[in-house]
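Written below as structure tokens is the structure these notes are about.
Missing here: one protein chain of the complex. Every other protein chain is in place.
Moving on to chain A:
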């Protein structure tokens, strides 16, 4: 009798493992990565779209309801979501995904962050003490995160651990080949001077060797002002740039204003999957970024 009961308990415990892993992804790139690793075994919900600024999301009721059902919350971390995620998680009343639990995963912990500030002071704008959180635009970071994420998914769903590992290996092979292709394709971009709206592209520049000569925001997270734009324009006379870049979720007015006066193109790049109609997945995201950069470079 006891044996039967024990077997029944085991069955009960095993049941959730067979169900798909419910993933709450703070940004589309992590949903895409979870799908690459999990395939049909995961259902990934995207809390934000590529046309939204991940700094400025509100703790909407729909997000709270979705976090309630999640087995795994996958976010960037490094304070990118500090204005909304803590509230969403607290109100979601889901102990599995609270910070510190196995169901809470921060991608930034798997990579080395750039621009760790030496001075943490709000006079420097919306600085992130841990470093620049926009890690997704260096594809090598995505591989590192994929590895950590696959391990975590295997831990939460041991029944499918081998499957996650196999899919990770497959992804790694394909993505590494793609990285080699992108690096070759991007060779002409090396050392190209550019202006950016917000410091979203640091990891992309670090990877491909572009040179950021000016930022439209006077300080991180502070909207461009007329006075600052004029100063940037003046600086460009001394040190010209080839183009003005912004993420597709950012207001175009500042970069268009500057581009017109400096006589260089203004380019909107997808900051993540879905940022442009062409950036449909992790592969086409980088394809599209490179296509847009190369086209703007050739336009001169």
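The rule we apply is simple: contacts are C-beta pairs under 8 Å (C-beta built on N, C-alpha and C of every residue); 3 or more make two chains touch, one makes a residue touch a chain; residues count from 1.
Rule of thumb we're sticking to: contacts and distances are computed from a predicted model.
The unshown chain of the complex is recorded in UniProt as "TonB-dependent receptor", chosen from "Lactose/L-arabinose transport system permease protein", "dihydrouracil dehydrogenase (NAD(+))", "TonB-dependent receptor" or "Peroxiredoxin family protein". The hidden chain makes contact, of the residues A:82, A:179, A:213 or A:235, with A:82.
Between the chain not shown and the residues A:126, A:147 or A:212, the one that touches is A:126. Residues touching the missing chain, restricted to chain A, are 48-49, 51-53, 56, 58-62, 64-66, 68-69, 79, 82-87, 90-95, 98, 100, 112-113, 116, 122, 125-126, 131, 221-223, 249-251 (touch as defined at the top).
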